[in-house]
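Notes follow the structure.
Only one protein chain is missing; all other protein chains are in place.
All chains are identified by letter, namely A, B and C, in their written order; residue positions are counted from 1 within each chain.
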Amino acid sequence: MNKVVAGADEAVKDIPSGSTIMFGGFGLCGIPENCISAIVKKGINNLTCISNNAGVDDFGIGLMLQGKQVKKMISSYVGENAIFEQQLLSGELEVDLVPQGTLATRCMAAGYGMPAVWLLAGIGTEVAEGKEVRNFKGKNYLLEEAFDSDFAIVKAWKGDTQGNLIFKGTARNFSPLMAMAGKITIAEVEHLVPAGELDPNAIHVPGIYVKRIFQGVNYEKRIENRTTRKK
Amino acid sequence: MNKVVAGADEAVKDIPSGSTIMFGGFGLCGIPENCISAIVKKGINNLTCISNNAGVDDFGIGLMLQGKQVKKMISSYVGENAIFEQQLLSGELEVDLVPQGTLATRCMAAGYGMPAVWLLAGIGTEVAEGKEVRNFKGKNYLLEEAFDSDFAIVKAWKGDTQGNLIFKGTARNFSPLMAMAGKITIAEVEHLVPAGELDPNAIHVPGIYVKRIFQGVNYEKRIENRTTRKK
Amino acid sequence: MALTKEQIAKRIAQELQDGFYVNLGIGIPTLVANYIPEGVDVVLQSENGLLGMGPFPYEGEEDADMINAGKQTVTTLPGSAIFDSAMSFGMIRAGKVDLTVLGAMEVADNGDIANWKIPKKLVKGMGGAMDLVAAAKNIIVAMQHTNPKGESKLLPQCTLPLTGVGCIKKVVTDLGVFDITPDGFKCLEYAPGVTIDEIKAKTLGRLTIADNVKEIVV
Partner (left out) sequence: MALTKEQIAKRIAQELQDGFYVNLGIGIPTLVANYIPEGVDVVLQSENGLLGMGPFPYEGEEDADMINAGKQTVTTLPGSAIFDSAMSFGMIRAGKVDLTVLGAMEVADNGDIANWKIPKKLVKGMGGAMDLVAAAKNIIVAMQHTNPKGESKLLPQCTLPLTGVGCIKKVVTDLGVFDITPDGFKCLEYAPGVTIDEIKAKTLGRLTIADNVKEIVV
């Protein structure tokens, strides 16, 4: 069982144009920087990306937008960048907006083998259009389908050679859910360690969900909204 | 915000007869020994217990069966004890058998605010009787309702004064799911520590789900099936 | 004098009770954290996956892996817990968060809220707003009473696409504090120097005035 690959280029080499790919991260926090770069370099296109956000002009999924690689974004909050706006207005880019908790839960459902879930968000709004509504114990819920994806790409803090992953801080966000949801899951990690170094009790994503793992390099970890206080 | 109570007696003091209570544990592994003793001492009855198993004659939920405190068991595997069998045959005890993964997921659903889930287990069997079946992408699923419970009682390895819980080994099992599902969740822990001592990244149940917590005492941690090899 | 944003936040902070788990939205709601009353212990939830959100880090101590739902760098506190986004919205959906405070573009007198989309303007998305308003058990809206054109934001019905239906219980504006009742907005308090007539003039939705209406103390 060898899940370790040399780097991002090898990890993404079989992703074809037209794929549906999940990208972990919230804003720029916890995004798989290495794999995004490799996909940009590779130049595949016509991609459907499931990701809470779409990066900024010159970082994250924004880089893939620059290269016109993305056909459709499935996100809860987008448009922190001008290229995105321009492609959306010109009709080059399709956007499917999904409430944030619904997005997370539809990813979880896939990883847990549940075909659909009943959720509250969006009842009575345009999000509910065309969806089945059912009342359970006095509250209305929408039937929301699990997300299928050909690939899921996440960045973890630590990972071992068996594919077990641990995230740090709020860089966790959607990443474990997507890692569990992908048909083929690729994990880049800040620290790749031998099997046995991680506490089995502290693992966020068991290795069974991860097909490929590699030691990432040169993380920029850009901060989107730096807020501080004075000492 | 003070969640810490003195001990088991105080933690369970307001549980009335007739309650529905979830008990964490798999077999005798990870069961809330202190609270079970306190409930036995308290003598409430007519209880509905949601627990994967029903203990053995003289330990775990078996002690509550001895005292004829249990009206109904909702479990996946029961009957490791003679008292159980006798009460079942005499009609004193009602049993609702639920596939193990379905039991776990119906607890999770409650903790995640999902009223029902679509699950595979039991399709075409007597478990499916009276339940809605729906085909998603070529497979049939049963609609299974989330479990409501008045109280959830779990044993964790470590817990802090904010109610955050960490489990050890396979004593985790159903416990985090039930801890998240209970209307009122009580956690007994082997090690109660001040807030700040647990790694925020390694917490299995965030304190928001836990109403009462206490330092447990005198854990027997009985082994049901001791298997070893020679050095 | 209408309340300042800080005063709106301060008034909302009076609603906090010891032991509350609270989710604060972006904008005025975020400011509520600065006015938590003495002796009241609340835990802030950030829907990207953090319970026990602490203050901004000291300069130079920012951690790119530690942000809130507004993507601001934040810190943890003793007793913080971190989790994934599904669990985060799970605890909201399950009613474990005691209070949610968020902003709005419009609130209707039946509790509908619109705060995510202006037709013909670029749509950035609802983020977690729809989840929060649909699932939170107790929601307070913090907003200006009127929009920049001076038009009422407290309406008989929302004109913008809805974020949630019948979910708002209380609104705190620069002019007053309002419960949402079967009879529409009920003015409980008015800002110092603001008259009931001014509130009536600036509220398009159904409005009643509480018998014991009083001046806001912040």
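By definition in this document, contacts are C-beta pairs under 8 Å (C-beta built on N, C-alpha and C of every residue); 3 or more make two chains touch, one makes a residue touch a chain.
It should be emphasised that the depicted structure is a prediction, and the values quoted were computed from it without experimental measurement.
Remark: the absent chain touches shown chains A, B in the intact complex. Summary of contacts with the chain left out: across A:110, A:142 or A:178, the touching residue is A:110.
For the chain missing from the display, the contacting residue among B:20, B:75 or B:149 is B:75, taking the whole complex into account. Interface residues of subunit B with the unshown chain, by the touch rule above, are 26-30, 52, 75-80, 85, 88-89, 95, 97, 99-105, 107-108, 119-127, 157, 168-177, 204, 221-231.
In the full complex, subunit A contacts the hidden chain through residues 1, 110-114, 160-162, 164, 180, 194-196, 200-201, 203, 206-209.
Here, only the chains that are shown with their structure count from here on.
Each chain gets a centre from the mean of its Cα atoms; the one farthest from the centre of subunit A is B.
Mean C-alpha position of subunit A lies 33 Å from that of subunit B.
Our note on geometry: subunit B versus subunit C, Cα centroid distance of 36 Å, whole angstroms. The residues of subunit B that reach two or more other chains are 112-114, 200-201, listed in rising order. Residue positions of subunit C touching 2 or more other chains, listed in rising order: 76, 82-83, 86, 90, 92-93, 135.
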